[in-house]
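A single protein chain has been removed from this complex, and every other one stays in its place.
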Amino acid sequence: MDIKNIKKEFPIFKQKINGKPLVYLDSANSSQKPKIVIDKISNFYETEFSNVGRSVHTLAVKATNRFEATRDKVQKYLNAKHREEIIFTKGATEAINLVATSYGKKYIDKGDEILITELEHHSNYVPWNFLRTEKGAIIKFAQVNESGDVEIEEIKKLITSKTKIIAITHISNVTGAVLPIAKIVDLAKEKNIPVLIDGTQGAPHSEINMQEIGCDFYAISCHKMYGPNGLGILYMKKKWVDDLPPYQGGGGMINEVKKDDITFADAHTKFEAGTMQTAEVVAFAESLNFIEKLGIKNIASHENKVLQYGLEKLKKNNTVNIIGDPKVRGSVLCFTLKDIHPHDIATILDDDGVAIRAGHHCCQILHDKLGIPATARASIGVYNDKEDIDKLSDAIKKCQKVFQN
Amino acid sequence: MDIKNIKKEFPIFKQKINGKPLVYLDSANSSQKPKIVIDKISNFYETEFSNVGRSVHTLAVKATNRFEATRDKVQKYLNAKHREEIIFTKGATEAINLVATSYGKKYIDKGDEILITELEHHSNYVPWNFLRTEKGAIIKFAQVNESGDVEIEEIKKLITSKTKIIAITHISNVTGAVLPIAKIVDLAKEKNIPVLIDGTQGAPHSEINMQEIGCDFYAISCHKMYGPNGLGILYMKKKWVDDLPPYQGGGGMINEVKKDDITFADAHTKFEAGTMQTAEVVAFAESLNFIEKLGIKNIASHENKVLQYGLEKLKKNNTVNIIGDPKVRGSVLCFTLKDIHPHDIATILDDDGVAIRAGHHCCQILHDKLGIPATARASIGVYNDKEDIDKLSDAIKKCQKVFQN
Amino acid sequence: MELKELYQEIILDHGKNPRNKGKCEGYTNDAKAHNPLCGDKVHIYLKLNKDKEIEDLSFEGEGCAISLASASILTEIIKGKDLSFLKKINDDFLNMIKNKTKITINSLSDDQITTITSLSGVQEFPMRVKCATMAWHTCLSAVNKK
Partner (left out) sequence: MELKELYQEIILDHGKNPRNKGKCEGYTNDAKAHNPLCGDKVHIYLKLNKDKEIEDLSFEGEGCAISLASASILTEIIKGKDLSFLKKINDDFLNMIKNKTKITINSLSDDQITTITSLSGVQEFPMRVKCATMAWHTCLSAVNKK
């Protein structure tokens, strides 16, 4: 497997969009899936499917082993200390809701402060908002600066003795800013404040090592990592796994159930209620295989080349306004065009097979700050190349032509 | 398509288990998937995949249309009045947690009563338990009688002016009892008490019509309905959709997000936070197609024939003790054998390719009542036939032989 | 899907130079809406007189060419008309977008019909339908509010 020919591994690129080859620049929204991942799902359903962890028959044993093997694989991939630190969820959104609910129940009261940033996706703000409306907690926003970064000093300034948790994104899905998360964790540790990282945009594009980052919680969307939909991962430090109350109640997460009392299971099991996404978890092992075969560093450097080429190219077009100029930029490129609304851009680009996203990208706070209701976003995945950028650039020109009429 | 040859539609039956053909009698745990459902998942990922509801490019439009078309299909299948009444969840467990949390927040306080039954799966008890420990609500258990039924009189007796919700299973996953849910709903309506039905075991095996049942909430596990894993459905009456607060917070479920306030989306959207299980939802339309082609009534009558044959056959073996003798029995047959523990039964049956489940089936309260820690369960799906029952019966005899040594 | 059908000259013109923009004086009814998925906003102001005629109207809004053009065209067409006309044209318009039917109201000039019909290209772009219809829905809410 070679990044140069990697489009071949993704069946979707056989599609024509409006008669043109697909230029998929919407990976920050969700990535396409390589054939091995898709095949694993069908293969699993066709030959090994059964519910996991409950029955003792052969299919159940196979399914359970594969399911738990993915947990081991994720543990290694993230360099987590314990397999119990890996919790499977519906997505990053559920992962963050889980922490907000379970940690919030036990540790957040009236007047306590939750520190987030203006860059946060709604998924890392709305769950905390529930603690504000229900418990009277306070949400503080670290400000984003001109270049689209959040400086560590800004975080430092806002920490008080009431700060009960810091919840920040690893990489902004709008400005592309890569936050200094390891440093923020160090700072928080001094004050004994746990840190949740929304790693949704970080995990697919950079090496992530829980021992180096040192955070307490790290949320991942598998569907943005070349994995199946409907699956996420919450890394939770063992001390919290042991300490926090369960989230959802149901089968599999209990220890003993009596009419007057219920005790809960240990480890990750406590947080995994009901039938899990067996096939998705099993197939996600193949997504990690795919990433490992290419090497996440190679993926990152390839994506960065494409991204830098894109920045240069678009900067040459002086009606293009690029959003943010962060110190380190992840695989995201948001822009606006003079006098053309992002929705119109997206529709016209699509006519040339170029798939981007337009809107506020679930970041209304940030868009309010930027003073624009919407932006157009091209986001890069391993399958993108400079040719894709050329097509993007041409389609943008066409866009301007349509509107000059 | 013909029920007689229906095993052919399920690729899993090409497998040999310990060299023998698979006799899958664990459908109450999770059903196997027909080829059209499996193929739809891969086909969708290969040709149409994109995140739904967010982007405006061609793939996103296709995916969104297919996703929402499934909602329409489910609405029709359940005979729900409005498409907004169909909420996609991770499973029945999440569906019930959603109701317990959202309804509980607004309507359940200290001393209020939640009425469930001794038949309930942990998924329909543990979520309510949170309201007990956190808010001081009271959980009352309607008793199961000798035959494994819960009588409507028993429910009636327990209703008080403090009863805030009735949450009951449609069909017991242990005794197989089909509860008189429509009558219970009528009774509850007189007192203005909303009713949640755990339809996990009901939906795959019987015609379900929301107008006839008249309940406020109905929870479904798609993976037990020949559908993909990781997907469930919550039917919620429109009045509650409009009235109840959201459950999880995140992208897609908001109306407007400001630093000091958040307002939420209308309809089902309010309850669907974050990226949904696109491929699974899309493929579930094929599960419904599959069911509709055969006809749910034909499925039910076929399953019932197999079930009755099984009951007769096992009753002839006088060391077999069949659990429950309900008035109407769903597709579940729990049993114990004299002096042989259910786990040993399951392991020995598996040696002959017969897959059953052993344990408490997430019903500890019921097993406490029965005075046995575990039972063996054979559960029937559309693909089972009398031959499967014969093999089950033979394998049980082998079991007894092993233990007579 | 024909891009040209969607971005017709009339639409681009209305998008760039929307008519009746702002907050009209002495409005009696108003309503606003926004599309949470994309951030588009519209706020409709109506000045109704005793005879239930739309004496004046205007809109404020942010959004794509389609949504601005749609609001602009709406205000142009219904200015001076009465509420029963508004309801009819609204039905007609939504029907056109949804079911590809033609505009049936006789009291419109050919020019006006061409103008409204320019928005029908949106049929082929399902994700953009809301852009075209939001102003129309909102106008009805404004009327019904009182």
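Each chain gets a letter, A, B and C, in the order it is written, and its residues are counted from 1.
Convention: contacts are C-beta pairs under 8 Å (C-beta built on N, C-alpha and C of every residue); 3 or more make two chains touch, one makes a residue touch a chain.
Fair warning: this is a prediction, and the values are worked out from it, not measured in the lab.
Considering the intact complex, the chain excluded from display touches A, B.
Which of A:12, A:25, A:56 or A:219 touches the hidden chain is settled by the complete complex: it is A:56.
The missing chain, though absent from the display, is touched by one residue of B:154, B:256 or B:351; that residue is B:351. Considering the whole complex, the residue from A:109, A:256 or A:339 that touches the absent chain is A:256.
Considering A:64, A:101 or A:129, the position touching the chain not shown turns out to be A:64 (whole complex). Summary of contacts with the chain left out: across B:111, B:295 or B:373, the touching residue is B:373.
Residues touching the missing chain, restricted to chain B, are 18, 339-344, 347-348, 351, 358-360, 364, 367, 373-374, 402-403, 405 (touch as defined at the top).
Interface residues of chain A with the unshown chain, by the touch rule above, are 53-56, 60-61, 64-65, 252, 254-256, 265.
Everything below uses one rule, namely that only the chains that are shown with their structure count from here on.
Shared contacts of chain A and chain C, meaning chains that touch the two of them, come down to B. Here the spacing of chain A and chain C, counted between their Cα centres, is 38 Å. Averaged C-alpha coordinates give centres for chain A and chain B that are 30 Å from one another. Computed from the mean C-alpha positions, the centre of chain B lies at a distance of 46 Å from the centre of chain C. Each of residues 54-56, 60, 252, 254, 256 in chain B touches at least two other chains.
Contacts with at least two other chains are made by residues 37, 125, 127-128 of chain C.
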